[in-house]
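The complex appears here without one of its protein chains, the remainder shown in place.
Moving on to subunit A:
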Amino acid sequence: MVVLRAGLCPGLTEEMIQVLRANSVRTVVDFVSSDLEDVSQKCSLSYKALVAVRRVLLAQFSAFPANGADLYEELKSSTAILPTGSPSLDQLLDSGLYTGEVTELMGAPGSGKTQVCLSIAASVSLGLKQHVLFLDSTGGFTASRLYQMLQAQAEDEEEQAVGDTALSQLEALQRIQVARVFDVYEMLSALQEVRDRLSQQAVSCTGPLKTVVIDSVSAVIHPLLGGRQSEGLAIMMQLARELKMLAKEFSLAVVVTNQVTRDSSTGLLKPALGRSWSFVPSTRVLLESKGAAWEEATTRRSASLAKSPRQPTGMQVELDIGNSDVQEPSPATPTEGL
């Protein structure tokens, strides 16, 4: 629905636009779908000129069909699978996070969503040496916990020499960019900024960005939903479109976290943000605590697949979000390494 403007294509002058507008042809769609003979008679413009303009507009604005085989080749070369840092979660996600897709983690408070997000950021930054953008909207990002996870993951890899590990962990920390966005408009501008940077391909300090982690998307949208205003739904869909566009155009893996609410009729837990949001992520993982209530303290969590394009739903694995602990025998603070 692009408005006709002078200079949109050669041959489209300002007078032509004024005349067309007087005859209620305002946008490209109106122009292309109208009967040109009719228009040339009413506006007393040359038929040939109108046909030429239409050809240029069609070439400029229409989408071209792509061959399935070409698409497959392109996908094979551009898609990457990123490990999440936890082998059982990788198994659940069919060997990892796929770029070009939106993956969602949902769970009750305290179920470990932020821990899994931190683990993903640590694994991508340390293992693959790629940059990660972490959009934090809940204030739950704790850099010291991330550092712990990096230390635990670095211990697992044996190829690193002992002297390099501290430096590589600090470098890994520098590759993770954290933005605190507490409002949906701030989140949209942060995503827009990412898009601008990537499309300009500026060789800045960010480097190759492969993962965007958003914790959590429901915290910024939930205050807008509900009631009689459909405003919240529009913003939510705008955000969904931004995320999917980012994932597809720039081959990023987008991870979002969502809350769960209680269904008022059945009393069961269901993901927040409703049915409209449920179509946005291609993969949905539900995290649950193994203990029944808060009286039993445990670090074991179960992750089950609620929606996936590749694996059967209902698959369940066990995670231990405490396994990246560094059991320090003495209270050594991480500042010793700096």
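Note that contacts are C-beta pairs under 8 Å (C-beta built on N, C-alpha and C of every residue); 3 or more make two chains touch, one makes a residue touch a chain; residues count from 1.
Methods note: contacts and distances are computed from a predicted model.
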For this session: Pick, from "EF-hand domain-containing protein", "DNA-directed RNA polymerases I and III subunit RPAC2-like", "Pyruvate dehydrogenase E1 component subunit alpha" or "DNA repair protein RAD51 homolog 3", the protein name that UniProt gives for the chain of this complex that is not shown.
Result: "DNA repair protein RAD51 homolog 3"
For this session: Would you mind spotting which of A:Glu14, A:Asp38, A:Glu73 or A:Asp183 touches the chain that isn't drawn?
Result: A:Asp183
Problem set entry | Among A:Thr138, A:Thr165 or A:Ser278, residue touching the chain not depicted | A:Thr138
Seminar exercise, completed: subunit A residues touching the chain left out here are 1-3, 26-27, 108-110, 114-115, 118, 121, 134, 137-148, 170, 173-183, 185, 188-190, 192-193, 195-197, 200, 204-205, 216, 218-220, 222-227, 229-231, 234-235, 238-239, 241-242, 259-262, 264, 269, 272, 293-295, 297-299, 322, 325, 328, 331, 333-335, 338
